[in-house]
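One protein chain is absent from this view; the other protein chains keep their places.
Now for chain A:
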Amino acid sequence: MEEVEKEKEKSNIPSSSGPIAKMPLPKSPSLQHPDAQTGADQRFNNALRELKDLRSQLHTAADYCEDAFLKAERKKIILESTKSYVCDAIVAVIDHLGTVSSKLDDRLCDNTEIVQTEHKIDSLKQRLSICQQNAVAVELSTLQWTAKLPQHHRRYVSQSAQRTERQNSYSRNEDLIPLKNPYKKDDRLKLADNQLASAAVAFAKPRIPRSSSGRKVGMALADRDSSSMLAKSFGLKLEDFHLLGGGHKKKNLLSFLRMRKRKT
């Protein structure tokens, strides 16, 4: 043992606990406490900085080992210490590279911000499409419904024209109904037919007093065929009924009958 120490002093060679060993490699990042840094970005930056520092440190250590090996007489000890330092350095480099690569991979795979941005863009697009649909619906309603429809007095409108106008009004109402009415189209058609039938029945109900012959005049006005029966009963012509404007006005009919009686 004494001889070995003397040889070391003579050769002035740094031992394994010499300057090379005094240059400690940076602490392995995998052994560091995970809560030391907060945030993935900060941890990645720290790992990358440590890797860069390790590069400069390894260059310095290599230069020192080369100088010591060239200057030393007993090169075997220098060689052994250099070997051990190279092993430790490679392990440290691999550890740092693994840490940096894993953090970078985590950052690349963690696409929560992109997913959130996609969701935001989807919601904006949906809201814009809803606004466009509402605008189109408003435009269609303004095109379909006109507030000022041409209105004429009934005496100037023939029966067929009234029927078509009534049907058109029902069809307009049907077109406007779908925005609020949950019924189906067939149900709405049935409802319109029932309303039309009830209106016709209410209109055809006999409020006119019975004639001298005992026949109901109002019932006879219900349809066009019955007008011939009325004409036969009162001795009138069919043209007279057509001149009445459809024969739906009871007062006009009564006045017409009185006028005919006066003439006769």
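Keep this in mind: a residue touches a chain if its C-beta (ideal position, glycine included) is under 8 Å from a C-beta of that chain, and two chains touch if they have at least 3 such contacts; residues count from 1.
By our rule, contacts and distances are computed from a predicted model.
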Just go with whichever of "N-acetyltransferase domain-containing protein", "Exosome complex component RRP4", "Armadillo repeat-containing protein 8" or "Protein BRICK1" UniProt uses as the name of the absent chain.
-> "Protein BRICK1"
Touch criterion as defined above, residue of A:A40, A:A135 or A:M259 at the omitted chain | A:A135
Absent-chain interface as seen on chain A, which is shown | 79, 83, 86-87, 90, 93-94, 97, 101, 104-105, 108-109, 111, 114, 117-118, 121, 124-125, 128, 131-132, 134-135, 139
